[in-house]
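Omission of a single protein chain aside, the complex is shown with its protein chains in their original locations.
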Amino acid sequence: YAQAIRIGVNEPLTGPFAASGTYVVNGARIAADEINAKGGVLGKKLELVVEDNKSNPTEAAAVAEKLITSDKTPVLMGAWGSSLTLAVMPKLADYETPMLVETSSSGKITTSGNPYVFRISPPSALEAEAFAPMVEKLGLKKVDFLAINNDWGRGAAADFGKMLKGKGVTVGLVETMDQGAQDMSAQLSKLKGSDADTLLITAAVDQLTLLFKQMAALGLKKRIITTGGSQNPDQIIAQAGTAAEGTMHLTTFLPWYPEKTPNPAATAYFIAEWKKRGFEFAGVTESFRGYDGIRTIAAAIEKGGGTDAASIRKGFWSVDLTGLNGPVRFAKAGPAGSESGQSKPDVYLVKIDGGKVVVPEL
Amino acid sequence: MTEFLQHLLNTLVLGGTYALLGIGLTLIFGIMNVVNFTHGALYTVGAYVMYLAVTALGLGFFAALPTAILGGLLLGAILDLALLRPLRGADMDTTMLVMIGAGIVLQSGTLWLFGGVAKSIPTPFPDAPLQLGGVSVSWLRLFVLSAALALIGLTYWLINRTRLGLAMRATFQDHDTAALMGVNVRLIYTATFAIGSSLAAAAGALLGPVYVVFPQMGGMAELKAFAIVILGGLGNVTGAAIGGFILALAEELGAGYISSGYRDAMGFLIIIAVLIFKPTGLFAKAERIG
Amino acid sequence: MLEIRDLVCGYGAVTALKGLSLTVEAGQLVALVGANGAGKSTTLRAVSGLIPARSGSIHFDGRDITGTDPRKVLAQGIAHCPEGRRVFPQMSVAENLAMGAYLRRDPAGVSADLARIYGEFPRLAERRHQIAGTLSGGEQQMLAIGRALMSRPRLVLFDEPSLGLAPNIVERMFAVIRAICDTGTTVLLVEQNAFAALELCDYAYLLETGRIVLAGKGSMLIADPHVRQAYLGG
Amino acid sequence: MNQHLPALALLAALVAVPLALGNEPYLLNALITTGIVTIAAMSLNLLLGFTGQLSLGHIAFFGIGAYVSALTSLGFDVEVFGGLRVVHEPWPPVVGFGLAVLATAACGYLVGRLSFRVRGAYFVIVTISFAEVVRLVALNWVELTQGPLALTGIPPFSLWLPGLGTTTLRTKLQNYYLVLVVGTLCYVLIARLVRSRFGRAMRGLKENESLALSVGINATRTLTLAAVISAAMAGAAGSLYAHYLRIIDPDVFLFSTTVTMVIMVVGGGKGTLLGPVVGGLIFGLLPVALRPVMVPEAQWMVFGLVLIVIQFVMPRGIVPGLVRFATRRRASAPASVPVEVRP
Partner (left out) sequence: MSETGVPILSVDHVGVRFGGLVAIADLHFDVHPGEIVSLIGPNGAGKTTAFNVMTGFLKPSQGQVRFRGTGLEGLPPHEIVRLGLSRTFQRTSVFPDDTVFDNVMIGLHRRGRARLVDTLLGRDRAGEAALRERAQELLDWVGLSGRARDKAGSLAYGEQRLVGVALALATEPAMLLLDEPVSGMNASETQVFVRLIRSIRERGVTILLVEHDMPMVMEVSDRIVVLNYGRLIAEGPPAAIRSDPAVIEAYLGQGSAAREAAQAVRETTHA
């Protein structure tokens, strides 16, 4: 091979989001190895340049700067959280370098007119849209929200609320909790007193575990649906035990039933490889984003036909790939003239039943 | 009404844990005058030792708890011997910075060793809560509350009723003079830091099972511990305990009746208010001028 | 009983004692007088181990105690009542006195001594639960003296005990010191109230800028024209 | 003049750095962000080093400065209590900078008045609490601050320079010199202040408060003044930050940034003029230097270890440590005497 194509990976490896960022990076490595084993892209190997953004927006921007200017990566993947991604975005415009956004859900990312952003994760509005058909089947009447107090939680509560109101469902309390909060008894006590039939929760897996345990302790019994797609039901089952029984989760990946995924072969390969590398199975619901992200970038390089930023950016628009959670195809989003790319993945509803993840019949 | 009662019950349980966090720090910060930025890390370490003891070592839950406390005691003693003893007599900021450094090392060390994925510690308590009328509380939390109260009582007794406690207080008010009275001040320094650390570890070991265990769990805990200590008056064990309950009450009612987004703000607002009206904390020390 | 030979001590670049020698015989009351900054307090600090000696030696009962830490010095029977009171400000009067008896293991003896000190300084008895930091200056001085005596020392070092005491209490305190000495405790007394100290003592040393310049019976020093001029106000 | 020599040498070096670096945007970026935090650290030093009051909530002023400046230049439309609607059309960033300085000075005044009833540890907590409350407001007042959704699209600074007309500071180089100019200005102001009678009053209060009162120093006034100036400088740094990064979210209020500032001040040498600058450069650039050589967790651990080692070798900080080393070499006798002072 002449020279490797370098891909900058900008993820939180320390700080509060360390666990998730690490999962994504591990997924990305699987993809890169797989592609390289098959001969690489345009006859060149892929090389991941992984940098830690310390879960901190300023660092995320600095890392982008480093990757682009000093490591000369023509394309980036990152940066997990929405505020991290948003902090990176001005740099993309400055250096005209495209970035694949694998996890962030804030609507702003694709609506602020940054034409260098291509996102494969669903913003919460898309997720809400996917959930809409299930609302009647589940028979929701009145819904309360409990959301993590960041862009992701707030965004989800707002978008799902709008969608539900449109379907004639009453929206009750909207409670929030801090990112690092461990004790949510106060919020839960309040929610317990409400007459809503369903509680929609948006939070990362660790907080979900805590919430389910604390709900059990308070005797709060309602229909629980979590949103956001990175809840990692296996970890919840392992850690919350019976407290998680009966809860439902909107996810974007079905690793438990590879045969039901859009691309069963790829899913099976990915899961096998994941296990082979000795990672915890629970991590796959996060790491598959990294895997799909790198595969999407590879496809973009292929389509663009060059290893420079401009060709890759052009290539993104013609990517057509079946990812682990549905087709990856970028549609234009945001203000005309400077649109970002947004792909629309599948969304599934799963339920924890008897300590197992099942797909409920609706 | 039941909601209010539930809030009060939550306060009691949460307050117990806050109090426990506060008393460990009040020994080190309030009495020793070391701005201890390892407190959060020691809390985290306590939780991880508990986790290892229960899962990897297979010790029972109740045997793991003293193991974790002992671990905190040892780590505290090591920290003191290695980092604080050589700096005895240095000013407060020097030791503060060293403690910040040590805190960073400990925290990244746990991340390195255990990874960022949260762990959960199995407990022998039933999942089903204890129902009291309309309110309910988990058995685990009841146990934590009683353990916390017991530790608070023990510490109070140690500081105010024993010879060791007397020597500790004397040493930190005037270590030269304490030495003249025959106190082994080097030992007292190490012992105090170790005991304070073991209390932080105890808090972590008790709360680890209630919540989940992860490398950053100490961050907010540390900030709150500082607030509690100041609220209660520096070095005042009883004050720290009461401060813990007050903070819990403010947060609980704030989140329950005002806005959950401002939950933590409630606690801090209470602190600002208290300090405006009683600038030396709720339980001030007597002082004179001239 | 106490023998200091060629002691050199200092703080950083300052050399406060420049080869000081003195002897205290058992049962004696020895006074050490000198101007501000002469090194009197430094001498006492060196004996009790608060600061290290740069050279020279200190022997107590024939044993070398140079560089021993304060705790062990106390255990040998040397108590030090430091300059500037140095009471534990956040402890009660009673707790301060308890600290004085920290190394003692005879509760009965301790409470007898406590009663004696309360008898001596009724003010302390009155205030036994007051936080020491809020006592008046003189009250703190009484407490410091009482605390030093609580260890039942064989040799006690007093650093300016009369500082800030009312005249009648000073009188009483000197009497107490004399009496302590008469009952078998050796005393090394540093005093600015040179006249009283010299009258009271069995033997006296005059210290000037880190060296002993004169030694002899108290009455002899009182009679010395240089001493009269420089320390007794002519 | 001699006493200013090291500072002038450092300034000359900093002016020359970009020339030496050529166009190395990543390093310039690191220097700019480090410079901004260093200005904040200098302002913290005014309180911590010269009045002895540790503000662990200093990030609040920085963050408020950033938000005020950003909102001024972005405009907003909010409804405050009682349905009153406040609409603001965007103003140029330079105005935002000015308003940020004024607003944070006012906050400094408030905190100063509030908390100089309380000193020492209590002041620490009041400032931490203040910062947390402000952070939570920024997080929850979504209508104004966009909450966690972040304020994006903040315009870069544009300056009117004689002869050059109006320039928008887009390049790294321009921003670098802007930060350098603001930093130098702050340095000079602090230097003047602490060498004056105000500075002496601050030191007096730090060393012996009752005595300072008894010679007629107005404690509240002096400390409030220090807080106001300190807050205003932190606010200026915040404004630079907002327009340089062009996005801010409530994470600008992170407690750990205050800790970084404290590390810079104390590590560099609190109570000295150059301490926070040297500390800022070292501790700001250390992570950059460590990044390529080891895994992230190890980077943090080495950062922590370096911190510890510096305190062991130079307990009063790097600058006093170096000064001492230099004087000791010049004169064979030890220069300054460590004095143990007791109450």
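So that you can tell them apart, the chains are marked A, B, C and D in the order they are listed, and the count of residues begins at 1 in each.
We take it that a residue touches a chain if its C-beta (ideal position, glycine included) is under 8 Å from a C-beta of that chain, and two chains touch if they have at least 3 such contacts.
Predicted model only: the values in this text are computed from it and were never measured.
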| item | value |
| --- | --- |
| From D:A105, D:A201 or D:V323, residue that would touch the chain that is not displayed | D:A201 |
| Hidden-chain contact residue, picked from the options D:L110, D:V142, D:L159 or D:L213 | D:L213 |
| Absent chain, residues of chain C that touch it | 11, 14, 33, 35-37, 41, 83-84, 115-116, 119-120, 123, 130, 134-139, 141-142, 160, 163-172, 174-176, 178-180, 182-183, 192-195, 229-234 |
| Chain D residues touching the omitted chain (full complex) | 189, 192-193, 196-198, 200-201, 203-204, 207-208, 210-219, 225, 337, 339, 341 |
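Criterion: only the chains that are shown with their structure count from here on.
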| item | value |
| --- | --- |
| Distance from chain D to chain B - Cα centre to Cα centre, in angstrom | 31 |
| For chain B paired with chain C, centre-to-centre distance based on mean C-alpha positions, whole Å | 42 |
| Rounded Å distance, chain C centre to chain D centre (Cα mean) | 51 |
| Multi-partner residues of chain D (at least 2 other chains) | 139-140, 297, 300, 340, 342 |
| Two or more partner chains touched - positions in chain B | 108, 111, 174, 176, 219, 261, 264 |
| Interfacial residue positions of chain A with respect to chain D in the complex | 13-14, 51-52, 54, 56-58, 61-62, 65-66, 69-70, 82-83, 86-87, 89-90, 106, 108, 112, 149-155, 176 |
| Chain B-touching residues of chain D, taken from the complex the two chains share | 48, 54, 114-115, 117-118, 121-122, 124-126, 128-130, 132-133, 136-137, 139-140, 210, 255, 259, 262-263, 266-267, 270, 297-298, 300-301, 303-308, 311-312, 315-316, 340, 342 |
| In the complex with chain B, residue positions of chain C that touch it | 48-50, 69-71, 74-75, 79-80, 82, 86, 88-91, 95, 98-100, 102-103, 131, 133-134, 147, 151 |
